[in-house]
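Input: a single structure, listed below in structure tokens.
Of the protein chains in this complex, all but one are displayed in their positions.
For chain A:
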Amino acid sequence: MAARVLSFYLLLFLSIAQLGVSLYEDQVGLMDWHQRYIGKVKHAVFHTQRSGRKRVMVSTEQNVIASLDLRHGDIFWRRVLGANDSVDGIELALGKYVISLSSAGGTLRAWNLPDGQMVWETSLQGSKPSKAFLLVPTNLKVDKDNLVLAFGGGCLVAVSSIDGEMLWKKDFAAESLEVQQVVQSPGSDVIYVLGFVGSTQFDIYQINGKNGEVIHHETSNYAGGFSRNTLIVSDDMLVALDVTGSILITVNFQGGKVRIDVKPISDLVGYYSGQVELLALRLGRMFALKAHQHIALISVTNEGKLEVAEKVNSAAAISDALPFSEGQLAVARVHHEDNKVQLTVKLGNDWSTNLLDETVKIDGQRGLVQKVFINNYIRTDRSHGFRALVVMEDHSLLLVQQGEIVWTREDGLASVLDVTTTELPVEKDGVSVSKVEQNLFDWLKGHVLKLKGTLMLATPDDMVAIQAMRLKSSEKSKMTRDHNGFRKLLIVLTQARKLYALHTGDGRIIWSLLIGSLRKSDACGHPVGLRVYPWQVPHHHAMDENPSVLVVGRCQLSQDAPGILSFVDAYTGSEIESSGPVHDVLQVIPLPFTDSTEQRLHLLIDTKQRGHLYPRSREALGIFQQKSSNIYWYSIETGNGIIRGYAIKGSCIHEDSDDFCFEPRDLWSVVFPGESEKIISTATPKLNEVVHTQAKVMAEQDLMYKYISKNLLFVATASPKASHGIGSATPEEASLVVYLIDTVTGRVFYRMTHQGCQAPVHAVFSENWVIYHYFNLRAHRYEMSVIEIYDQSRADNKDVLKLVVGKHNLTVPTSSYSRPEIVAKSQSYFFTHSVKAITVTLTAKGITSKQLLIGTIGDQVLALDKRYLDPRRSLNPSQAEKEEGVIPLTDSLPVIPQSYLTHALKVEGLRDVITVPAKLESTTLVFAYGVDLFFTRLAPSRTYDSLTEDFSYALLLLTIVALVAAIVVTWIWSERKELQEKWR
């Protein structure tokens, strides 16, 4: 108790002494790591000719344009476009620019090839949404200026590649033409624009590339109707499917004359069933047709006849054709054989010739090959060699050359969906410290070096050695649990339905698993991963049982698709069990009960609000039924603007139900008026948050009791106009209403209107307070508000005598059914930044003061002390309040540059920040993810409960030894002197 009091005062002292958290330059990388990714590659352009640095330009599904080193896979440069700015295509122009078309043909940009600086940007205003194409013709010149053709929004635009100036524009939307393809006629300035009007008419425009004038226009009809799936086969031929998808239409437009031929697909490929799809590949005089789990490669003869060249399994991937020497085309085909991957490069003109045939061994956890891009080079023996860039099912990127994987990039980690943590295994006997620390000599040498550093005796070489030693201290990357709880496993679920375990020490991948039950199958067409939850956390059997996690997925993106559950061992990364497709999953509620094997009980709510209990055991059912009268949940119907509360009614009564299914009963509802309020944001307290004290000591020896309940919900609604982007509403139309709702009874505890404020709202709920961030239209600034709620029903418990006699209600269990007596305090402050994510630090016991972690628009993480957002701040705080730590009122919150957790780094495309308490009370672990990953350790009130890591024990030892020696020497001296005195 005394220690706790002491630590409390120490904490108070330290928190007053230091509000900002900052680190020195040489501490960078000691406890933080940063990983840079690009995401799943969708386009790749190689740049290898006549350049010292061989590179490949890629654009990804995470809207990243990057230049990668072809030798090592490192990022030369990278540009992350906005969330709504998806890339439609990239090309090289003039040999020095990368041209990118994005936002469905809305924006055209040129990037400098060596360093990624943006050279120019042109905004293309289209008239209606359409397909988007980017075309960089090789020899189309106007006054020594190469043209770039971009099609988007129904308009074809020619842009100068030097400065991005628009040269001409041709609008096709006015002619209600749905443009399907834009091609350049080889060796001339003529551009062909091909498209449909309605479903039966085919139009072809010949356009002069230099000035945009229409040279020739021809239409043709096909009564069967075209589907919108088209493909350019060669310079003068287009392939399309008819509406039914069973007939192949070839459109020959040589010399502007249109000739339409039809051929039933079954004539070509024989029997098939299901959907037919033309693969968007440019294969020269060939095209690929995907039907019935097979890909048929169909070649077009010079006479216009169609022949099947090859049929391969649909798990194969085919590259675009690559011209490599006079008129020769190379096409790569990658398919799986047993555990290996076969890479074949064939001659496009003659499918029977293999230019290359290699077998590559690829880790099975990477799944199937999704995409392949090839590039040619001249071998030392002057023959043609090929390298292939392969995108795998888990979004990783591999470079294959000479039958080997040259490098791999784990770009699946750019699309993290959810994160949870588990502890590492307990250190067992037999694994001694010295084994990890190599040997005693090294240990001693390290300490001597450190000592030299502290005593300023170290040479620059020594300093480098010390820094290197600190950075790769083996201590932090050990595979066992540590005393402070800094070492953990981050279990990360990505969009590619792959689970990774990352070590918090250095961010390396411990294991990865492509979840088998979440892979594409007949029962499940487009599986998606949703969330990951800790399933089993062994405490009693921590030595011999492994923790496990629950991964929840769905068969389709829609909410009512059947769910899939997978249970994965957190140490070995193997799937223990899976079930699915099962009932649909709307919500997963981890219950605060565990069974005898320490599996946590989970209630999965489906779209009919029925609850399904997991694990499916008699024991779990017994525990659940005992507690079922106290289980409540709620659903938020964002579209309807209704929040409903439910409780358990009884077992399911519908057919094919089992004992683990429970019917809901409606308990309460809150209906927001649809014409004036729309739900835009909600927040709840974290279930694993620990609150250290219920009472808050105010100045003047006053006491207030926090209203602490996990059953609270913060809801922000805005007027329908104000729920969109800033600028869509005037201050008079905009209003923001915030609510605090009890989720057991549906009581509205607090309700407040911010006039003239609007979305976006980001909120965080912790202990007894909510902080939310929104835009104030009247002040033209972002604001952050805080609401703190206090319980008045306990306010009388201030008397010591009452506490001693026992006349207090502190030990009475609180019930949501009691009428709450709540006092709320609120205050608003201006805040400079717009915010991407907001969270709060969590510590093991909740003693340490809290900091808000704000993901800023600049993709950094800012730590802001909660004390700045105290509703009790006033202009002139009294002496007592100052002692308590109340900061005088300011109208805006300070942004202290030293308190950026990410220091000089950027977490590109930041999506969320999570915090996990360490075992050490002062410290919390912070993980921020977006396209990049960033991890660090944070001590909001400094590490008051432990010595720093670089504390020099050797120096302490040396000082003690020196002191003892000095004592001995002086003692001998004094003895001797005394003796001499006596002899005198």
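We take it that a contact is a pair of C-beta atoms (placed from the backbone, for glycine too) under 8 Å apart; a residue touches a chain by one contact, two chains touch by 3 or more; residues count from 1.
To be clear about the criterion, contacts and distances are computed from a predicted model.
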Candidate names "4-hydroxy-3-methoxy-5-polyprenylbenzoate decarboxylase", "ER membrane protein complex subunit 10", "Signal recognition particle 9 kDa protein" or "Vacuolar protein sorting-associated protein 26B-like"; UniProt protein name, chain not shown: "ER membrane protein complex subunit 10"
Residue in contact with the excluded chain [from A:128, A:751 or A:977]: A:751
Residue touching the undisplayed chain, where the options are A:665, A:710 or A:976: A:665
Touch with the omitted chain, as defined above, among A:393, A:575 or A:783: A:783
Selected residue (touches chain absent from view) among A:23, A:636, A:795 or A:955: A:795
Residues from chain A at the interface with the omitted partner, ascending: 16-20, 629, 640, 642, 644, 647, 649, 665-674, 676-677, 737, 741, 745-748, 750-755, 776, 779, 783, 785, 792-793, 795, 812-813, 815, 817-819, 821-830, 865, 867-868, 887-891, 894, 896, 898
